[in-house]
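Supplied in structure tokens, the structure appears directly below.
Note that one protein chain of the assembly has been removed; the remaining protein chains are unaltered in position.
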Amino acid sequence: MKNAIARLKEELIDAAKILSREELVRGFGHVSARLPDTKRFLLTPRVSLALVKAKELLLMDFDGRVVEGGTTPPFEAALHAAIYRHKPNVHAVTRIHARKANYFSVTKTIILPVHNHGSFFSGGVPVFKKTPLISTRQLADEVANLLENRPAVLLRGNGQVTVGRSVAEAVMMAIYLEEAADMLHGALQLGEPIFLGEEESGLGKKETLPPVDLERAWNYYKSRSQEKTKPQRK
Amino acid sequence: MKNAIARLKEELIDAAKILSREELVRGFGHVSARLPDTKRFLLTPRVSLALVKAKELLLMDFDGRVVEGGTTPPFEAALHAAIYRHKPNVHAVTRIHARKANYFSVTKTIILPVHNHGSFFSGGVPVFKKTPLISTRQLADEVANLLENRPAVLLRGNGQVTVGRSVAEAVMMAIYLEEAADMLHGALQLGEPIFLGEEESGLGKKETLPPVDLERAWNYYKSRSQEKTKPQRK
Amino acid sequence: MKNAIARLKEELIDAAKILSREELVRGFGHVSARLPDTKRFLLTPRVSLALVKAKELLLMDFDGRVVEGGTTPPFEAALHAAIYRHKPNVHAVTRIHARKANYFSVTKTIILPVHNHGSFFSGGVPVFKKTPLISTRQLADEVANLLENRPAVLLRGNGQVTVGRSVAEAVMMAIYLEEAADMLHGALQLGEPIFLGEEESGLGKKETLPPVDLERAWNYYKSRSQEKTKPQRK
Partner (left out) sequence: MKNAIARLKEELIDAAKILSREELVRGFGHVSARLPDTKRFLLTPRVSLALVKAKELLLMDFDGRVVEGGTTPPFEAALHAAIYRHKPNVHAVTRIHARKANYFSVTKTIILPVHNHGSFFSGGVPVFKKTPLISTRQLADEVANLLENRPAVLLRGNGQVTVGRSVAEAVMMAIYLEEAADMLHGALQLGEPIFLGEEESGLGKKETLPPVDLERAWNYYKSRSQEKTKPQRK
């Protein structure tokens, strides 16, 4: 168990660096992972994902309370707790601020898929209309409810939530959500987009992220996140 | 007092590197900080913010004259002086050239908030219509007057001024002004934006930048600004 | 022959790093080269082009089967095989996911040339409308058929195929396809584009990529791809 937790912590830190490198977060945002077969999850604290360390990760219960750890939890811990409580298949949650997906959240244009990696968002990404931070159990339940069995929800003018059956999958949903937003934004400037049909999306989902490709994508983005040079003082 | 000044100088240099790293300045621009309980402020000289050093900072009086320092003051020193003279709560001023905020300054479209970090600009960012550099006391007073108690003013076709109760706050207002401009620019390409209501903006202001988050954001952007590799000769 | 193969492998790895550095692939995609005077080609395996190594390259036959190599071939190996089978003049194939060219593939706007490097795409880049991965011989034959004697085909919502008489040429066609898409996308936001006439395109083709310039461009992009700093662990 000890080793499993250590590995999960390492994965979460990798996720934090990837989300930061891809600029899906800029100083804020958080990411969490369910501790298998418990009512606990690991959560990044109120520290930039670019800078957070494994020893700073918090162990949280499903009421959003700190069980173990000396750092301050994010204001929206309740959001992660609610998702784990309501969605037994979800094993990881990202709370990000992807720029182009954010554009859509403040207009009436729905993110619908036009390209292969957009398939996961077939049927459209719902927008949570209320703007306060998701800091109460009630707001958190409402977001979890809106999510249903989808991989992502937009929070109006305040970023996104993505989920997955693993840390890698939740992170890839974050990356592909922004990619889907970018694709649709770019296409809309050229004219009427040709959306993927339902059958095409279904096929896309099956084809684009089998385990071998999930690992391939994860390795690529992890490698990118580690390319940075060491910070150096002036 | 000596140590307080040394710390303030270090903060100003950090601010200069951050504004440069985020490309809110490209060779030009300046940033200043009030010396608490005096009629003096520290100001970056006529040197690129990417390259300026602590020992080059100028000590200025509220008439925009150099009190101490061997470098040349920027042409717009009067602008900083006027703001400190008129706004006792302002402790730092940035004079930047953010690209997307600049787009708005040359059209009739007002920057109004659509997202959480836009809340600070509730009511719209005013545009100073005259185009000369703000090098006279009269022009400087006019800009200070237009600023009122807002965090930012656009100068038509020539960048922006942002202010804060601390160096970190003035810098974050610069970053969030550009983020608000980017959000609105991106959303306008999709259709009619859904602006934040006044109540939503009020809530946003309260929630998005409490001291702990200001420090968090500052640490993130400071760390990014230090990631660069050492310049090396051909 | 040994040396020729070793050189070709090195070229393919250079191509993989260039396509990755230019973000024409992000974790996925593949690139291949015909083994001169044989019915064999070298192909990158199911590994990110940013990370793939020479020893992982696969030797494939024209039925898309692995002849030599211990890694897993990409799902779309059949596509490369079909192109080499049908196009004796093609010596290299890239399978990429260029972002702006992808925008065009999901609208009715055709990529037609407006600038010198667009000349190669005179007459327009055709779009393959079916969305499944090109994993069967039949789909692969259809794509090869659509390609005719052109340098590029768009796959709807799923990237592009480019070909060339050498690895360098196939890579430059990938770079210039995305450049042509960017040019047209940017121009369309300003008004009616002035397309290159047929005669102008013919002239452009002749002038813009003679061997000396192909080598010059290749050296430039190869150098850029090697500028990255060494990955370093947290």
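The first chain written gets the first letter, and so on, giving A, B and C; residue counts start at 1 in each chain.
Quick note on the criterion: contacts are C-beta pairs under 8 Å (C-beta built on N, C-alpha and C of every residue); 3 or more make two chains touch, one makes a residue touch a chain.
The model shown is predicted, which means the values in this text are computed figures rather than measured ones.
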Omitted chain: which shown chains does it touch?
B, C
Per the touch definition above, residue among B:I5, B:A50, B:V66 or B:L203 touching the missing chain
B:A50
Option from C:E23, C:E68, C:E148 or C:D213 whose C-beta touches the chain left out:
C:D213
Considering the whole complex, not just the chains shown, which residues of chain C touch the missing one?
13, 17, 113-116, 118, 182-183, 186-187, 189-196, 200, 203-204, 207, 212-213, 216-217, 219-221, 223-224, 226-230
In the full complex, chain B touches the hidden chain through residues 26-28, 46-48, 50-51, 72, 75, 99-100, 102-104, 106-109, 131-133, 156-158, 185, 188-189, 228-229, 231-234
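Definition applied: only the chains that are shown with their structure count from here on.
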Where the contacts of chain A and chain C overlap, which chains show up?
none
Which is it for copies chain A and chain B: same residues on both faces, with over half shared, or different residues?
different
Approximately how many whole Å separate the CA-defined centres of chain B and chain C?
45
Mind pulling the residue numbers of chain C that touch at least two other chains?
229
